[in-house]
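Only one protein chain is missing from this complex, and each of the others stays in its spot.
For reference, chains read A and B in written order, and residue numbers begin at 1 within each chain.
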Amino acid sequence: MTRAYELRIDRIRCDGRGLCAQLLPELIRLDDWGYPIIAPGPVPEHLRPLAERAVEDCPVLAIALRRMETRKAAGR
Amino acid sequence: MNEPRLLAGRDLRSGAETYAEHVSRLGPLPRRGAVLIDLLTASGLTGRGGAAFPVGLKWRGTARAGGSPVIVANGAEGEPHSKKDRLLMSARPHLVLDGAFLAAHVLRSRQVVLYIGEHHQMARAAMERAVAERPPHERDLVRVFSAPARYVAGDSNAAVHAVTAGIALPTTLKPAPALVQNVETLAHVALIARTGHATGTVLVTAAGSVAHPGVLEVDTRSTVASVVASAGGVTEPARAVLLGGYFGAWVDYDRASELQLDPTALKDRGLTLGCGVIGLLASSRCPVCETAGIMRYLAGESSAQCGPCFFGLRALADACSRVANQGANAQDLGRLERWASEVAGRGGCRHPDGAVMFLQSALRTFPSDFAHHSAHTARRTA
Partner (left out) sequence: MPNTVLWYTTRGAGAVSMVLLSAVVVLGIIGTVRAQSPRWPLFLTTGLHRNIALTTLVFLVLHIVTAVIDPFTNLGWLAAVVPFSSYYRTLWLGLGVIAFELLVAIVVTSLVRGVLGQKTWRAIHWLTYAAWPIGIAHGLGTGTDVWSAWFMVLTAVCIAAVVGAAGYRFLAGPFDPLTTAHTAFRGSVDRREMP
């Protein structure tokens, strides 16, 4: 069984450039001021490469992929 | 109602209780070790700075983390209507110091920082004089830090950053090991360490349309109605109560009157005493206008580190003001709901969350006022 990962944003580092939302519109959309809103829950396996690209491409390293605690991942 | 405990002793108007008086009234500082944490847990003491976090649990967590945490006595009191922390520091500084030194002893700290609001001159002077009266091994632990007069400066994370790095700003960096505790909480700890049980009282600031606004020490089982009575009663019929200050919630006056101030009782109803401000809103005042004014203030107090907070709160405050001035456009009420749900949880600290919860309590408590104000525009432009 593969581990579940979620996207987490450092809200102070984030300065609303929006690359993450451009790369991963399935999970990230921008609010009225250009800052990311992330869909809650684990990143689906087929979107993981794009999520990794979003993490890599963020000019300020504000977004990260973190392992989810098993309780959260199971939806409890 | 119980005998007042924190504020027992010499008349509040006659200046700070001296060390000699303090020791004579309460006895010397007990040498409690780790057992103090058990006492605090059993007493059910929760933080009096606003978050109402269980104190025993917090100390246990800090002890487990190890290291030598800084003890921060948080007397910033940035909440505009709150006066309890200032009064406590000015009148009973040794209670606060006792609590801080007890924490320092249990958690093996080498430093106690008194984080006092920069404009609270009397409180600072009283605390400094009180420190000078203490024995050298306690005195040497203490440093005083002037907290900037901004709302977020009182946030725990900002406080730790201020005393370690000199800037009172919330950060997402790993914080230095510290225990931040409101000064009133520390005063309760000082009494619990001696008596072995909870004080059973709480400090509140009665504000708004009451005859004698100010600080009161009341039994935790008191109702809001009895607090209002102790503050001289309402000066005119009351519409609602702002319970807990700007990060608290509006409650309809009739419902509020029967509420007990006990933290568990309030929590069960989805409310909190927060920083202890109990503000009465007169029926003659417009709740939408009051809400808009407070939202403008909170938006202006954003540290502008996070887009959703800075832009979101500003947009919410502007929309609220438009509704209040009956210049709202058709989407404003919908926007208030949408932006509020989008902004919450997307800041680097709890500032936007507190503001949003406050706004949502206004929308819940005054739905007809908000609707009426928006409708006025529709009628005028129709």
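By definition in this document, a contact is a pair of C-beta atoms (placed from the backbone, for glycine too) under 8 Å apart; a residue touches a chain by one contact, two chains touch by 3 or more.
All values reported here derive from a predicted model rather than from experimental measurement.
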| item | value |
| --- | --- |
| Residue, one of B:I167, B:A211 or B:A371, that touches the chain absent here | B:I167 |
| Identified contact with the non-displayed chain, of B:T62, B:S109, B:Q181 or B:S303 | B:S303 |
| Interface residues of subunit A (partner: the chain not displayed) | 13, 15-19, 22-23, 33, 56-57, 59-61 |
| Touch list for subunit B against the chain that is not drawn | 145-146, 148, 150, 152-153, 158, 162, 165-169, 302-307, 310-311 |
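Heads up, the rule we're going with is that only the chains that are shown with their structure count from here on.
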| item | value |
| --- | --- |
| Chain centre separation (subunit A, subunit B; CA means) in Å | 34 |
| Subunit A residues within the subunit B interface of the complex | 10-16, 31-35, 37 |
| Residues of subunit B touching subunit A in the complex | 170-172, 305-308, 311-312, 315, 339, 342, 346-348 |
